[in-house]
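Inspection log for the structure reproduced underneath, given as structure tokens.
As you look at this complex, bear in mind that one protein chain is not there, while each of the others sits in place.
The block that comes next holds chain A.
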Amino acid sequence: MTDHDPESHLPPHHNPLPELDERAPGYRTVTAEEFVAAQNSAEFAELRRRFRTFAFPWTVAFLAWYFSYVLLSTYAEGFMSTPVLGHINIGLLLGLAQFATTFLLTWLYVRHANRNLDPLASKMRAELEGDA
């Protein structure tokens, strides 16, 4: 593990990095006007909509589910202590379900971002930076 360069498998442009505020030669700085124009474009509105219609409702959903679990644990002890399988009660089962839903939502988001966000975001980035 120590003998090979940890970055050897990465493309050469990943390293090294320029100093603090220096831009590498050939880098085209995107102007403020271009950023404003991009923000007002229909394409950006679509990207933002795709992102927000996924991220915001799902955030509300998992927070609601997490806090339901917490509040049930706090104020419905009897219900949560109901045995289901052997010594596993409803509370422990819902706790395990929290793990399962976290993994599931992670998978859903990564899939959504790869399919629906990345292509549009990369296209816009390439247009703005002029393929720098």
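The working rule: contacts are C-beta pairs under 8 Å (C-beta built on N, C-alpha and C of every residue); 3 or more make two chains touch, one makes a residue touch a chain; residues count from 1.
Assume contacts and distances are computed from a predicted model.
Enquirer: Please identify the absent chain by the protein name in its UniProt record; candidates are "ABC transporter permease protein", "NADH-quinone oxidoreductase subunit B", "Dihydroxyacetone kinase subunit DhaK" or "Cation/acetate symporter".
Expert: From the listed options "ABC transporter permease protein", "NADH-quinone oxidoreductase subunit B", "Dihydroxyacetone kinase subunit DhaK" or "Cation/acetate symporter", the omitted chain resolves to "Cation/acetate symporter".
Enquirer: Please identify, in ascending order, the residues of chain A that touch the omitted chain?
Expert: Spelled out for chain A, the touching residues are 1-2, 6-7, 9-10, 12-21, 23-24, 26-27, 29-30, 32, 35-36, 38-40, 44, 47-48, 51, 54-55, 58-59, 62-63, 66-67, 69-71, 73-75, 77, 80-81, 85-89, 91-92, 95, 98-99, 102-103, 105-107, 109-110, 113, 118, 121-122, 124-125, 128-129.
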